[in-house]
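One chain of protein is taken out of this complex; the other chains stay put.
Think of it as A and B in the order they're written, each chain with its own count starting at 1.
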Amino acid sequence: MTVSSFTLMLESAWPARLLSLAIAAALFAYLRRKDTEGQFSLYLAALAFLFVRDTVLALFPLDGLMVVSDILHYCFALFIFIYPYKAARLVLLPALVLNLALAALFAADSALGFLGPLPERVVALALPVNAILIGLVAFLRRKEGAGRQIPGMIWPFAAALLLGYGASVVAFGYAAPAVERLAVPLSYAWLLMAALAALEQHDRQLLSAVAYYEGSIDSLYNLLLGTGSALKGEFTTEELLKSMNEAIAAETGADGGVIFLVDEFDDLIVCKSYVGSYPPPVSLPESLPRKQNRVETFMKHIQFRLGEGVFGDVAKTGRNVFIPDVAKDPRIVINGEEDFLRISSFMAAPLMVGDKIIGLVSVVRKDAARPFEEADFDRLKLLANFGTLSVSSFFSYLEARERSGLEQSADIAADIQRSIIPKKVPQFPGLGLGAFSLPARGVSGDYFDVIRTRPDRVVCIVGDVAGKGVSAALIMVMIRAILHLVTNTNKDIATVLNWVNKGITGKIDLDHYATLAVIAADTRTGEVEYANAAHQPVLVFRRSSGAVETLDLKSLPIGVERATEYGRKALRLAAGDLVVMYTDGIVEAMNEQGKQYGRKGLAQVVERHRDLPAKEIAAKIKGDLAAFVGSVRQHDDQTVVVLKMSQ
Amino acid sequence: MELKIRKSGDNYIIDVNGEMDLYNSYKLKELVMKMLEKKVERFIINLENVDYIDSSGIGALIYICSTIKKMSFKLIITNIHGSVKKVIELTKLMGYFPITNSIEEAIQQMED
Partner (left out) sequence: MANDTTYLSEIHEIRVDENSPLFDKTGLLYKEFPSDYRQIRYFTLLIVQSAPLEIKEINLLEQQISEVIKNAVKHGNRCKPEKKVRVWYSFDSSHAQLIVQDEGEGFKDLEKWNEFNRKRLEILSKQDYEGLADYVSFRTQKSDDNDGGNALFAALEYWNGGFVYNNKRNAVAMLKKFPQKKHAIG
């Protein structure tokens, strides 16, 4: 290309046209990044086509090129403006074919001249005709949804422009300077409009997204307000769930809402909250009268197994359910047309704490003309998540109380026990004492106490409370309290046991039992009183004869019968005599071979070390037992109290 | 075990608190018999606060149920849960006993 031809180009209409095209192209290119539907490709293709046409024309001013290319240009427009209207596509194909045929014919004729010179301006009639077609179709179809797209936004302008341009070509021809320099660049304006319309569409989308998020934040705020006030004051699970339920139903525009909670023990879900009017989406039992109050009450207390029906499925799998039109869906049963039986639209979402499903929320609408929409479903999911989050600390508390409530109460029980088991046993000039108590698995059912009732009188108690946890620990506290009170009186120890028994039996709903063995000793004279409530027999080791006696009294444990009368035995200890009290965890302790330690094992270790002071004998028993059981885990508490008359 | 009686219209609601076991289930039986002597015809036994029942308790309920049925009076057992529900399921007596999930429903059913 020479400099002169380039100068010619510059002085022609080319730059002006190029500018229009460039602006439109720039806008489309910018929006193309956001365009996921590829609808802009067509516009860009049209722009590219026109650019090529203009450049070629500037370099090679061919006759007839304008009209042929304009027909093609209008074909683009035809496609863009008619294609979105499905019904009108029937017209599109023939129109395009005719246009293309015309263009081809004229081009062939210009090149080969077999039809004689066709007047350009007559052929150009196709342009205004196309424009009218575009306008007609768009006008007739203007109510269709395609109207929200770009063609729908700019068709009046585009049609008018293309009509005007076409008319001017027919009237004045391409050679006219006004047409060449003004009309042609102006004809690109519709593409420019399309670009601007695309921009506006983009803005509109942004605005609607912002509006949606604002709406979500409002809903969340309302939810928090509702549940927050429930959390502030006195709250029960029912009230908390009620606020959450009401908030969710309001924000999703529902007619009724229910919340189910999972009952872990039974693998059931139970309806715990009901607001508005929520007809049962399951078959009603035949015997249930179809009256509003009966049906409502039925729904308010309804239960399902995990996995049963649509609710059970949500609770088991954690899947959301969205059924905007229940009519065709087999999961939902409509029991009738009455207002209290009819459902038209249904949604459900699980309530989760961490990855644990604790329940579900569900809402319904009854008006078939107003089904739930995707936005409502999104809202439900958001609120279900958020609602559970904001009250999850409460639900976690319930769950923790449920699950590790046992651990917690075991801790409390252990604390209580630690505080009442004596840390040190008193010693007397005439009588030495030794003891140990080893709990199994942190919660001891064993109890022992050494009470100095008078300077020279001591009462030793060893007991075993049946059951575990806080309630057993509390029983221990009660027994200890009664014992401390009663041993200070002058009553004999059998009466003491009677009183302990009366104090415990029947006081509480749940049965609680304990065994007790009581030894009351005069530390100077060695006179001993023994009483027993079903506890292990007490061993007495006589120094002089080397004999081992068993002290026992057949009796009922504490807590079985209120009127039980306990008996007692009396004996006298001589110097060097030993008394050993213990719990069944000692004699029933098993080693790896499955053998029990037994009374024999206990007696043997005591006899071996009978010359040691009571404290050391207790330590020897502890060591021997540990050696016996080896690594076998012990399932019962082990307690020993040793009394030795000084020598 | 504690037994409390209250009234709702013509319905007598017996609230059972505690455990129904081999030592105390006879008490419920005796109470219902006494109430039948006093011409009570509509019984709702509320087991909301019962979380332990054994075969004696079931036996007592069966006795009460069949006696009331024979006299053509009405009985509904309500608010069973946890191990009580499990035991009734294990003995496959869920269909035999007239059961509702709540006292509200029991009162409504009484009117049928």
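Quick note on the criterion: contacts are C-beta pairs under 8 Å (C-beta built on N, C-alpha and C of every residue); 3 or more make two chains touch, one makes a residue touch a chain.
All values reported here derive from a predicted model rather than from experimental measurement.
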item: From A:142, A:204, A:356 or A:418, residue that would touch the chain that is not displayed; value: A:356
item: Residue in contact with the excluded chain [from B:1, B:32 or B:58]; value: B:58
item: Selected from A:15, A:467, A:537 or A:613 as touching the chain missing from the view; value: A:467
item: Chain not shown, touching residues in subunit A; value: 264-265, 316-318, 352, 354-357, 406-407, 410, 445, 466-469, 511, 513, 556-557, 559-561, 588, 590, 594, 596, 635-636
item: Interface with the undisplayed chain - residues on subunit B; value: 21-23, 25-26, 51-59, 62, 66, 69, 82-83, 86-87, 90-93, 95-96
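The rule is short, and it goes like this: only the chains that are shown with their structure count from here on.
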item: Centre-to-centre distance between subunit B and subunit A (centres being mean Cα positions), rounded to whole Å; value: 38
item: Complex contacts: residues of subunit A adjacent to subunit B; value: 263, 265-266, 287, 289, 293-294, 297-298, 300-303, 509-511
item: In the complex, subunit B residues that touch subunit A; value: 1-2, 17-19, 81-82, 85-86, 100-102, 104-105, 108, 112
